[in-house]
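One chain of protein is taken out of this complex; the other chains stay put.
Just so it is clear, A, B and C label the chains in written order, and each chain counts residues from 1 on its own.
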Amino acid sequence: MIERLGLVSNALPAQAEELAALGGVLGLPLLLGLLGGLARPARGWPVAVVGVLPLLALGWLFLQVAGEGRVWTVPLGPLSLYWRVNGLALLMLLLTQAILLASALYAPTYLRVDVQAPARRQAWFWPLLGLLATSLSLIWLAADLLLLYFGLELMGLVAVGLMLLPGKADALVAGLRYLLLALIGSLAFLLGIALLLGAWGRLDLAGLTEAAEPGPLLWVAVALLSAGLLLKAAAFPLHAWLAPVHAAAWTPISALHAGLVIKASFFIALQLWLVLTPRSAPAAWLVGGLAAAAVVWGGVMAWRAAKLKDMLAWSTVSQLGYLLLGFPLLVGTDSTVAAVAWEGTWLQLAAHGIAKAAMFLAAGNLVLATGKSHLRELAGASRRFPLALLSFGIAAISLVGLPPSMGFTAKWLLLNAALMAGQWIWLAVLAAGTLLSAAYVFRVFRYSFVEDAPSLDFRPVPWSMDAVALVLALASLLLGLVAEWPLSLLRAAGGES
Amino acid sequence: MPSLLMEILLVASLLLLGALTLFNRHLVRACTWFVLFALTVSFSWWWMGFPWLASIELLLGAVLTGAFLFHALGVGPTAKRPSGLLAGWHDHPPPRGRALMRLLPALAMLAMLGLALEDLAEGRASVALWSCGMGLLGLGLWAFALHRHLIRRLLGFNVIGTGIFLILVSLADETERAAAHGLIITGLVVAMLGTALGALLIRRLEALEAQHGRQHAAGGHAI
Amino acid sequence: MSQAWLPVIALAASLLVVPVIFALPERAWRARAVVNLGAALFKLLMVIVMVFGLYQGRDYSFRFTVVEGASFLLQVDAMGLMFAGLSALLWLATTAYAIGYLEDSPNRKRFFGFFGLCIASTVGIALAGNLFTFLLFYEMLTLSTYPLVVHRGHPAALRAGTIYLRYTLTGGLVLLLGVVAMHVLVGDVSFGQREMLADLGPDAHPMLIVLFVVLLMGLGVKAALVPLHGWLPRAMVAPAPVSALLHAVAVVKAGAFGIVRLVYDVYGIGLSHELGLLSLLTGIAVVTILYGSVRALSQQELKPRLAFSTVSQVSYIILGISLFGPFGTIAGLSHLLHQGLMKVTLFYCAGNYAEELGIHRIDELDGAGRRMPMTSLAFTVAALGMIGMPPVAGFITKWYLGMGALQSGMPWVIVVLVASSLLNAAYFLPIVHRLWFRPGPAHGRGRWPEERNLGRFETSTWLLLPTAATAMFSLATGLLAGVAFSPLDLAIFMANGEYRP
Partner (left out) sequence: MREILLALVPIWPLLLLLRSSLWFAVQQSDPQRLGPRPPLLDAWWVSAPLPAILLALWPGESELAVESWMLGGLWQLDEARRPWLLFAALLWGVAGWYARGYLAEERHGTAHDDGEFRRLLRFALLWPLTLAGNLLLIVAEDIPSFYLGFVTMTLSAYGLVVHTGEREARHGGFAYLVMALLGEAMILAGLLWAAGSGEALTLTELRASVTEAEQGLWMATLLWLGFGVKAGVAGLHVWLPLAHPVAPTPASAVLSGVMVKAGLLGWLSTLPLGSAEAGLAPLGEVIIVAGLAGAFAAALLGVAQRQPKAVLAYSSVSQLGMIASLVGAGLSAPALWPALAPAVTLFAAHHGMTKGALFLGVGISEHPPRLPAWLTGALLTLPALSLSGAFASGLMAKEFMKKALHDSDHATLATWLSVAAVGTTVLMTRALWRQWQERGEPAIAWRSPMALAWLVGVMLAAGVPLWLPLGKHVPWPPLADLPGLLWPAALGLGLAGLVLVAASLRHGEPRVLSRLQAGDLWWSYAALARWVLAGLAALSASLEAWNAGVRSAFGKRERRMIAALDDLTHFESHFRRLAIPLMVSVGGLLLLGFWLGSLVGVGPG
């Protein structure tokens, strides 16, 4: 399992070129963000031109590792920081860059069209976006707890900052709650790290794998780490902050947040479990129980939600349950099951990221076009905004997990893993999740097909916004068929054990 | 001997100041106590031989965080009376039963930590330090669960953070000190930034609600 | 160009139409008609090419791996081609019909887009080479038909759409679970690799039975087996071409076709028989046949009556394959096509009556034969076929069902057949009688509910031609059943393949 995570113990000092590639991946978004803050692009195309640069940097990094996972150490004063570059990290980086790029392309037009976006706050948008990209990349690449802590904190604060940009009262209240809980979560995380540091005197993950021995100390540490991370990841009983935040945030930010930010916490948590407590199946089952509750509760709440964005936010809670199923399927199971569950979990993460981003963008278009946020007020949308609804629908296919989407392929793998492990109960959870998600998604269509709706005022959104959503949605659909490609990337750089 | 005495003194004063910060009914005073608390923490760092930490704590913890807290309250060098709406708003002290109930998470947390530290703490130098940290952590958690007032929660968060830093330092060896300091500095920066964000938000919220004439509404938001 | 691409091209022909249609503006109905009909013709051509190739023993298959242990596989076999041929043929007819039916109505772009998608899924189902690929297209079909069902957008349509989704999505989910379990048990099973399950040995038999039941439940929803049939009569609110397609080709048939695949190509008829699963199928089919017929009796509206008749008729297919022996197979497989042709005709007729005269209820049909003789003739032919009267296609099915019943040693099935025929007669002949022998508005008594003179002939040519064509086809497939490449011929070809490997 450690090999899958790319945490080989023979860490090498990073060469100059490698360091430069790493720096490019981490630093370029930040730079571009600052640039964006100064230039404040009003059109999508400059963003598109410039947005390719981080992707190039990523390609360069990929060439550096050349097909196998590496761990590099970078000394920083008395500290040495550990970086891990493997298939998983590359996949996550690619996902991050893709969703970020989509949001960035969407944002200029969105900010121009949405009258409620004050200009002063728009200036903040770009640097924060860059910072978010950097912090996320940091999390994917970090191979020690110090870096992880740093990345997590940075990401949390930036995410709060982004969420607060609309500056409306609702957004502020929700953002405050998010801020406080995120801070508490990171304190729990810090406390866990403190225990680990105190006990074994090191923070690099590969080293901890060897050093850590099961015992109350390790358990408490992991419990604290997990509790903090689960709070940040909006896992079931700790999810309460999520929906209000999304309801008020700007659309591209919601897309980013639901697609990436909460996944980062999940990513860290799963990684820590696999490193520190790879055998504690009963605890993982408890997480599985939370996952089941999340799937059901999130689904029910999404089903009963009256507003489009609320629905999407709740669906995030529900979908995160699918991801949390990775715990019981990966922790303490034998290697054949774990191999399947491994791919299923990351594919699910990617699928939900892309699909949810697409859905948020499409929903944003609908809300912007109708000026209404309630589901009921979408009546007749299928005639007026076919493109937005189509994007929404295609992404919804992935969300529900219907073929041939990525969500389906991921669910297929998870189901396979659950059956292979003999953990039948997760089948029921996945089934319930599918039905619930179908229930809430199709409510949208039900309303949109209503024909005898009064003709409300609406303004068409620029085509580029529709196009971004559509491309993302199509990606989520078609990548399901060629899922072998992302999975081969996952395996390519040291994922295969 | 004097070091032990000093240690006890520091622990006692930290706990006392923390409790005062968290449970003083008067908000402005609580904030003042917090500044004092941060100064004491800074002194402790210096006394333990971490001047870097001490100076950063002084700058970030005491000066900036304090400034932001007072800003949130609307207390400034020019205006003595707090102008912030939140300053005038008080939590009703919860009934005793509920207050005790709210203590439970804190106790659970302490129990967990105790369990973890049982086999670890032996042989490590500063028992006083980590017990102080745990005390602060418990107090902070209780306060955080008890209060709904935004600023009080920010205070609680800061106190918890300090407790954790103390535990961290108490557990770290010489060799691990660099990593521990890295963590603490990050934590300090985050705490400051968090407080700053919170304070700015509170002000903004007040401005918005004043605009919409929804007095007292901010307090009504369950946060 | 390699042969492997032929099924892909056939699939792409209908799939690529969809974006083109969505890209065309709403008003460009001529261009849309050209694109639609062109693609339909092209696909028919591809299917014909593949049929000839198959008879010459060519092997078309196209495969790539989706995830480890599950691959996307298109392959061409007789069974798939038969279904593809049906869908290609009826797509052509129904497209023409729909162009006429939806003239001047809103949302035509959306309609034809999803219509194309629906047919593409059907082709995919036909050409799918393993359970995974089948499932892929099966679900795609569910999704693409939903917008068609709710097309009208009124509350009844929306309600029907919701119910449709409830049934089919749940069914799809159950199917998914079954397919996953199958994969865990034996891995990727291509259709036709029957020995894989048979080799598992007797220890696996209880598991296999459970799996079969699970898969059957998943497929049975679409095949409208009692008690999973509830969505079908409700989905009647859809426009007539949709109902026609739903009943004759796409949805119901996809379920039935899936069961055929399950029995013949996954389990293999031998193993199914050995496990006693065929008796289970027989029981379900018999209950469904009788239940559907009885329910049809009390329907006062035309389309619900036809819908319950579908419930009953589709189970003939299931009954056919559940009778162990080549005759049963022939009956089941040929009915797959026969029922499609006849039912599509009936629905076209129902649509014609509704469009031209505004008739929805059966008692409004008095004397319609005089006003719309061609339509009524087509209706009569198809109804007689449903009853099982020669020389319409339905008789061929009934004949082979009877043969099959005896071959499998279940002569009591004949009683069911006869009872069902009588019930069919009891609910179809009154309609035919009303059409021809009762005086109605055409004789100067009363008025049609909503008469519109749509065309030079009794109704619009677009509506009339497909109706006449499918009626002719259902007559011809019965009358000339012995001709090469007729449905019966194909079915015999396949049955020989099944039983004499």
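Quick notes
Basically, a residue touches a chain if its C-beta (ideal position, glycine included) is under 8 Å from a C-beta of that chain, and two chains touch if they have at least 3 such contacts.
Everything numeric here is computed off the predicted structure, so don't read it as measured data.
Although it is not drawn, the missing chain touches A, B, C when the whole complex is taken into account. One of C:R32, C:H247 or C:R295 touches the chain omitted from the figure, and that residue is C:R295.
Within the full complex, the residue among A:Y110, A:F125, A:W200 or A:W241 touching the omitted chain is A:W241. The missing chain, though absent from the display, is touched by one residue of C:Y97, C:W399, C:W448 or C:F473; that residue is C:W399. For the chain left out of this panel, the touching residue among A:L5, A:A57, A:A142 or A:A227 is A:A227.
Residues of chain B in touch with the missing chain: 102, 104-105, 108-109, 112, 115, 141, 144-145, 222.
Those residues of chain C that touch the chain absent from the view are 291, 294-295, 297-298, 327, 370, 373, 384, 388-391, 395-396, 398-399, 402-407, 411, 414-415, 417-418, 421-422, 425-426, 429, 436-437, 439, 443, 456-458, 478-484, 486, 488. Residues of chain A in contact with the chain left out of this view: 177, 181, 184-185, 188, 214, 216, 218-220, 222-224, 226-228, 230-231, 237-241, 277, 279-287, 290, 300-301, 303-304, 332-335.
Note that only the chains that are shown with their structure count from here on.
The pair of chains sharing the greatest count of C-beta contacts is A-B.
Our note on geometry: chain B versus chain C, Cα centroid distance of 71 Å, whole angstroms. Looking at chain A, one finds that none of its residues touch two or more other chains. Residues of chain B in contact with two or more other chains: none.
Residues 22, 64-70, 72, 106-107, 109-110, 135-137, 139-140, 142-143, 146-147, 150-154, 157-158, 161-162, 165, 169-170, 172-173, 176-177, 180-181, 183-184 of chain C are the ones that touch chain A when the two sit in their complex. Across the complex, chain A meets chain B through its residues 77-79, 146, 149-150, 153, 156-157, 160-161, 164, 167-169, 172-173, 175-177, 179-180, 183-184, 186-187, 190-191, 193-195, 197-199, 201-203, 215-217, 219-221, 223-224. The part of chain A that touches chain C in the complex is made up of residues 340, 343, 347, 382-383, 386, 390, 397, 402-404, 408-409, 411-413, 415-416, 419-420, 427, 431, 434-435, 438, 442, 445-446, 449-452, 480-484, 487.
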